[in-house]
Structures are given as C-alpha cells and as structure tokens.
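See structure below.
Not every chain is included here, but those present sit where they belong.
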Amino acid sequence: MALVSRGSHHLKPGVANSFDQQAGNLASLVRSYYQRGWVPATSSNFSVRSEDNEDWIVISQSGKDKEYIASHDFMLVDLEGQCIQPKGAKPSAETLLHTSLYKNTEIGAVLHTHSLDSIMAAEVLRENGVISMQGLELLKAFSGIETHESTIDIPVFQNIQDMKELSERVLHSFSKSGWPVGYVIEGHGIYTWGKSLAEAKRHLEALEYLFNFHLRRKNHGGH
Amino acid sequence: MALVSRGSHHLKPGVANSFDQQAGNLASLVRSYYQRGWVPATSSNFSVRSEDNEDWIVISQSGKDKEYIASHDFMLVDLEGQCIQPKGAKPSAETLLHTSLYKNTEIGAVLHTHSLDSIMAAEVLRENGVISMQGLELLKAFSGIETHESTIDIPVFQNIQDMKELSERVLHSFSKSGWPVGYVIEGHGIYTWGKSLAEAKRHLEALEYLFNFHLRRKNHGGH
C-alpha cells in the first residue's frame, strides 16, 4: 500500500456520531476472538479508522477484559496516539503500533491478538526472519492474490517494551521490503490490517489458518 | 448415484417462494461450521437444489463472511452457474463445481469447506490417489453402509484455478471409478453432498470425524 498524505479536517469530538457503531462492531468481533482463545484476559488491542475523521482512530482502551468488551471500552485517539475522547481514558501502551500504521497507509482497521499459533509459528517456522507460507487455496483471502501458487512472507520482530523503537523498526523494515499483510512479534502475537474491518478480519482469520496448517504439517514431519 | 435427465419447467423467479427458507436453513448450518473453524472468513461455498425448480440451485454468493452469513447472502443460479436472482449478484468462482454435480446426479445439497483436517488427510493419509478409511462405526453415516467393516475411498484432486477444467477432471474420474461420498482438493478443502441437506450434513460431519480419527491414529504411530 502506498504512503498517503491527507488533509486534516478535525470535527469537534461531540459531532462524532459513528463512534458507537464502529466501536460496537469491533467489540463484537473481539468477543468472538476471545472465545477462540486468541485474546486471553485483558490482552491485545483492536482499532478502526473513524468514519467521522480520517485522522482519528477508534481503539480499545487499556486493560479491558476481552470476554465482555463493549463499545464503551473503546476511545478515540489522534494519529499520535493522544486521547481525544472520552476525557481521561487511558490508551494502551501499544497504541503507537496501531497509529503508526494508520499514519503511513490508507488502511482502515488494525487487529492485534496474542494467538499462540502466531507465536509458535514465529518460533518453529521462521527462516531468514520471516514465516513463509504457500500452496493453500486460502491465500486468496489476501487482496491481490489470485492463485494458491503464491507465497506470503510474514516478518517476525523481536519483542521489546519500547513501543516507539518497535514501531520504527517495523516501519523501517516495511519501507525496505514492502508492506506485508501482517507481522508477528516474538513471544507476543500478531498484527494484521486491512482497508476495512471486513478485510482485516479476513486477513487475520486466513493468517491463523495458515499458521495452524503449517504447524500441523511440521508436526506430521512435513517441511 | 445414477445420472438423471429431467425436464425443464422454469417457474418465474418471482414465484420462487422457498428461497428464503432454504437459504436460511443453509445459512444457519454454515454459521455453525464457521464456529468449528471449517470455513474461515469468506471462504467456502454451500448450496441446495431449489424446491421450486429442480434446475435451480440456491448457492452462497461470492465473498460473504461465513460468521454472519444469512439468507440474503445467497442467490439462485441455473445449472450452468448463471445468475437467476437477485439481479447482479456475483456467484463464486467455484459455482461450477457445485452445478456440475447437480447436473449429473439427483443430489439435493453440496457442502464445501476448507477444513484443515481434510487438507492434512490428503497430505498425510493419501495412497494411490485416495484417502482410504475403514473400521469405524460412523461409516454407517453413509447411505448404503451397514457395518463398520466397510471402507470408503475419498479421491484427492490437484488444486487448479481453472474451475471448468477441475470440474471435468472430477466428473471424468467419477464416471470411471464410481461416485464417492465426497472428494478433497489438495491444499484447498472438501466437497461432499447428499440427497438432502440433512444427508449432506451427515456426510460432512462423518467425513470430518473419520479424517480426524485417522490423523490422530497416524500421530500415535498407527497405520
């Protein structure tokens, strides 16, 4: 995806009337992922670009239990990760990993889970810094891929607690090697995104499926 | 199942009043399969023969998310896979794999999933082009089988993106070796069918169970 620059046309927060619906849709998806075991307890973060202002991000607040997450557990931040509303809401430490993606592409949603398959894949399948997956029909879930005879490479980054540094390493890598459909942080989890929430969902579920298949193949003595 | 020829007695689309109920029943089943992980994201296709006209097929439209699929995500096509209604609805690329089965047998429903067990079975258990399974009571889920001392062979086909070619290879193989209860496409998923939706459901769940058992047996060092 190409880098974009876009004008800033902030609406007043009080005018933002898509928030509840966007947060509610996202909350519903997150609760579903909790049930799959991808987002234990209060872990993981999820966001969509606001329909009211393209420089605003609707993102889950810090420390909310994902089994029960609802629209009021989300907040609006700007592209620097600063709180717009509700006043005093605490953004997650990883908010920067979300906003830096929105700032540099036209994506509309970012999904981050702690799924064990993504972590195992990084540990078991990584070669030359990427998890390379090919040969499955489901690769066609990624925009632009039209045959199973394709390969996707998911880069793996070392886990560090300095989010600014981590987000810079991620973007630096993407600027050199091109934007992947997602990336994994060692011992931590997966980030993926899409033009819309629907596309990001498709990418996440496809990646989980691909990780799972390649881990099972490895388990059965496959390559 | 024997090949059948049947008269064409098209009703006007507007008269088709079983559509909503048939699509709704099928949608409910598909959502249930989504929860099992057999149809990630927008993958997979499902169809039943219309009760209004035996030359019409009720089939899932292209690109619908299976977690939320509902009756309005289905469409009517004819046996060539051409859209009857709703106007402008886009059939999946794999529609031909469904209609070619309906055209050549008296089946009433076709279920296709991307289940990982079916793909793993094709990779791990295949011998001489088929996955051969025997010895389980659940084999009696297939019409005509009355003892666990039976064997079913599920043929495996190479995945290709040319659906016309693929459907011809499938039918050619069936015309030579007889109709199986289902088949697997490498790295892609499973197709199965039945006289009714209830029978196709029984076949799909039995096949998944059989794949799962034989994979687990293999994992435990069995044959």
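The letters A and B name the chains in turn, as written, and every chain counts its residues from 1.
Here is the rule we use: a contact is a pair of C-beta atoms (placed from the backbone, for glycine too) under 8 Å apart; a residue touches a chain by one contact, two chains touch by 3 or more.
All values derive from a computational prediction rather than experimental measurement.
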Assembly size in copies, with 2 chains present: 4
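The rule is short, and it goes like this: only the chains that are shown with their structure count from here on.
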Euclidean distance of C-alpha centroids - chain A vs chain B, Å: 33
In the complex with chain A, residue positions of chain B that touch it: 37, 40-43, 65, 67, 114, 116, 119-120, 123-124, 159, 161, 185, 187-189, 215, 218-219
Partner chain B, residues of chain A touching it in the complex: 32, 135-138, 141, 146-148, 198, 201-202, 205-206, 208-209, 212-213, 216-217, 219-220, 222
